[in-house]
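Here the complex is missing a single protein chain, while all its other protein chains stay put.
Let's look at chain A:
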Amino acid sequence: MAVAIAAARVWRLNRGLSQAALLLLRQPGARGLARSHPPRQQQQFSSLDDKPQFPGASAEFIDKLEFIQPNVISGIPIYRVMDRQGQIINPSEDPHLPKEKVLKLYKSMTLLNTMDRILYESQRQGRISFYMTNYGEEGTHVGSAAALDNTDLVFGQYREAGVLMYRDYPLELFMAQCYGNISDLGKGRQMPVHYGCKERHFVTISSPLATQIPQAVGAAYAAKRANANRVVICYFGEGAASEGDAHAGFNFAATLECPIIFFCRNNGYAISTPTSEQYRGDGIARGPGYGIMSIRVDGNDVFAVYNATKEARRRAVAENQPFLIEAMTYRIGHHSTSDDSSAYRSVDEVNYWDKQDHPISRLRHYLLSQGWWDEEQEKAWRKQSRRKVMEAFEQAERKPKPNPNLLFSDVYQEMPAQLRKQQESLARHLQTYGEHYPLDHFDK
């Protein structure tokens, strides 16, 4: 008896059990003392009948040594509604969107595409400093945007301009931000494509990757507390998903039960780094590891993206839990105007996606088969969208830049005394040396 008690005490110390627990063990029938029917005490101490009691996991014991093989042969399947020719595969999955909405999807994607071509060119010509196109990923933007409420808050990475386009952000403002002109709501502070729009609930883009992920989770938590019936959607690429902030965001969203949709655009590349060098598991649909409902979809199938986002939204808000959507797609363009992707991938590969599996052409096939679109309308729309973009472009070119005083405001809500002194110092400097500065292009 004494030995058993002593052993139990050591065991207790190792396990950090309380005095109460030790007392239980000293009862007749405690583990280690021969007894066939140990009495049931409190629920948490029914270790007496050989179930694991660890607070950290809810699982059964196993007596066979077996490492779990990560499933790398056949991963999570890819949900799609349309085939590559735009035909509905399973009619029960057709969202039956009204004609107007499908046309809006199509026009948003094509207008974005047109704007991308013109602004990419404008960087080549030295008119804007930098640009990033969205080629090939337009479906991920509009499919998801169309499934949200207009007031749902969007946190993006930098390749989600189609979400803003779908929400009717005017061409004038896209251009204003790229040109950093006097109409830019961002007051010319950031590089091109770092859009933001309070009215359209699109949080201003920042360059550091994945930082938006835990922020989006916080915003979702606040929306939950406010009973806002609002979802937060957070976009990021498969590269950004490697950042610590992504892990942090997923874990917080699950533990704090936040109504958030994590939307990963897995487009095959992070600049030059292919997915084989980005992760070794089964893509980014790694939500189950965090306790997060997850799905993988064909990102070039607007209806698949729509359906998944729609259902994720409904449940995220109703159940206050996160959803992870991994939208498989392909980055047809270069990473940015600072990149030449022919250095790391073949033209054939790019052409395949451009010609054989493009969200715009797939939706166009669908529109044609519905009789909602035809060649003439296509020609007219191309002409019209090009004209709209060119008009906005020419206007954006002509506008001056904001007054240099705006260099100093908004650091804090109120300008600190020392910063005001620096602002005055620049003003004095320009009085003497102004000729060496491009003041002509700036608002007086």
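In this section, contacts are C-beta pairs under 8 Å (C-beta built on N, C-alpha and C of every residue); 3 or more make two chains touch, one makes a residue touch a chain; residues count from 1.
Rule of thumb we're sticking to: contacts and distances are computed from a predicted model.
A single chain of the complex does not appear, and UniProt lists its protein name as "2-oxoisovalerate dehydrogenase subunit beta, mitochondrial", one of "tRNA-intron lyase", "2-oxoisovalerate dehydrogenase subunit beta, mitochondrial", "Tctex1 domain-containing protein 2" or "BPL/LPL catalytic domain-containing protein".
Note that of A:Leu119, A:Val217 or A:Ala396, the residue touching the chain absent from this view is A:Val217. Touch with the hidden chain on the side of chain A covers residues 153, 155, 184-190, 194, 196-198, 203-204, 206, 208, 211, 213-223, 225-226, 244-245, 247-249, 251-252, 255-256, 409-414, 416-419.
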